[in-house]
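Now for subunit A:
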Amino acid sequence: MPKTPTRRFALQAGLAAAMVPVGHQAAAQSRPVTKVLDFTTSADMAKAEQEGALLFYTHDGEAGAAAAMDAFSADFPKIKASYVRAQTGALYSKILAERSAGRFDVDVIQFSDVGTAIDFDKRGAFETYNSPQAAFYEAEFLSDPAGHYFCSGMTFAGIAYNTDKVKAEDAPKAWKDLLDPRWANVTSTKQSTSGMQFVEWYELRKLYGDDYWKAFSKQKPHGFDSRAQLFDRLAKGDDKICALAEWAAYVLYHDRKAPIAFVAPEDGLPATALATGMVTKAPHPEAARLFIDWLMSLRGQAVYQQHPDLLYGSVRKDAPPMPGGVRLRDFKLLVPSDMQDFLGARKKFNADWNAMLGLL
Partner candidate 1 sequence: MDVQIGDPHIEVENLEIHYGPVAAVGPVSFTVMPGQQVTLLGPSGCGKTTTLRAIAGLEKPSAGVIRIGGDTMYSSRSRINVRADKRGLSMVFQSYAIWPHMTVFENVAYGLRVRRKSRAEIEEKTRAALDLVQMGAYAYRHASQLSGGQQQRVALARACAFSPSVLLFDEPLSNLDAKLRGDMRIELRELQHRLGVTSVYVTHDLEEALAMSDQIVVMRGGHIEQNGTPDEIYNYPRTEFVADFVGSANLIRGKLRPDMSALGVVALEADGGHIIHGVSHGRTPGSNPVMSVRTVHLRLSLERPVAPVNVWPVVVRRSVFLGDITQVHVEWGGRELVIRQTVPDGLAEGDGAWLSIATGHCVLLEAE
Partner candidate 2 sequence: MRSERSAGPSAQTFVGITVIWLVAAFVIYPVFYLLQASFDVGDPEARPPTAYGFDNFEGLPKYWEIMLNTLYVSFAATVMALVFGFLTAWILNRTNVPFRRTLEQAMAVPYYVTPLLGALAWSLLGAPESGFANQIWRALGGQDAIIDIVSPMGIAWVMALFEGSVAFVMIGAVMKSMDPSLEEASQINGAGRFYTMMRVTLPLVTPGVLGAAIFVFAEMLGSFSAALVLGTPVRFYVITTAIYQLVAQYPPRIPLAAAMGVSLFAVMFFMLFFYRRIIAHRSYVTVSGKAFRPRLTDVGGLRWVLFAICGSYVVLSVVLPILTLVYASVQRLAVAFPAVGNFTLDNYRTALTQNAVRYAMSNSLILGVLTATIGVALTGMLSWLIHRSRIPGRGLLEYIVMFPQAVPRLVFAFGMMWAWLVFPIPIYGTLWLLLIAYLTVFLPLGVRTISSVLLQLDKSLDECGEVCGASWGFRMRTITMPLLRPGLLAAWMLLFIASVRELGASILLMGPHSQVLTPAIVSAWFGSSSELTAAMALIQTVVLGLAVGLFTLLTRRASRQGG
């Protein structure tokens, strides 16, 4: 796909000497920084309110997405924030199809795996915006070059089981236990469109080799679209084991007194960073910038970290602990380190995972 420079970049080309076809030179921006509510922003508040709307594409479940939008609109009532949700893979193909047809409706997009964000970035689809909030993030949690997207939270997953259907002594304690034949046909996972699932696949493959997933496919797992669905079924006993149990969802259902127990295997918990960024040719650019700043700020991060339907661990330097006093560093997280390798494995993951789930 031809890489088209953004309009913004084209303007800079007149000023700067060299034309950089790949990526963007993050030129120093001279945007005024104002303080809104309790955070700093470089967005033009007046214009943002004039724009009056925001469209957010996210991988989240309905409840989570709605919660984020509601929180933002509560803070900025003049901006009507709306969302479209789909799992990362579906979301990605949707936005690509739209953009290739010349439709640009989206302001901000959020993926649940960094690999997709990198791919999106390669196509030059992220807008460059250096938020004043970026100072509160370590470099590893910002895009490279900075200003395209950032890590708006982290989520990790372990194993969960239904305590009514599974006795504690029989329950799996390690990832390898999932291969036990007694868990055939009663195990659930996410579909290949899930970023989180991709990470789990990649990491466990690194730990145990290809054979692990070959053996796992014999369990004939059921694949679903959202963590709400996974836990819904687990809580009701439709599935006995969930092989990709996001800790955030576990907390939510635990509070609802569902008969579910969480297992954090010794070898580690696959984790993924959420990548959120502003999209080029956004119809509401100022509102988008405001949203990014809001989300990066303590205010937005508090929503992401504490709302029961979200519960993403914040990577902000000064973030408070998550509900229950836990911190990300309390867990042994497995995060992909070699991005190139990670990206390259995507095709194989899709093919293998779809075949395993009996998809077409």
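By definition in this document, contacts are C-beta pairs under 8 Å (C-beta built on N, C-alpha and C of every residue); 3 or more make two chains touch, one makes a residue touch a chain; residues count from 1.
Selection criteria: all candidates are chains of the complex that A comes from, given by their letters.
No experiment lies behind these values; they were computed from the predicted model shown.
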| task | State which numbered option touches subunit A in this complex: 1 or 2. | result | 2
| said: Help me check something: in the complex, which residues belonging to subunit A touch candidate 2? | reply: 1, 55, 57, 61-63, 66-67, 70, 82-85, 87-90, 92-93, 96-98, 100-103, 105-106, 165, 191-193, 220, 222, 224-226, 228-229, 231-233, 235-238, 256-258, 350, 354, 357-360
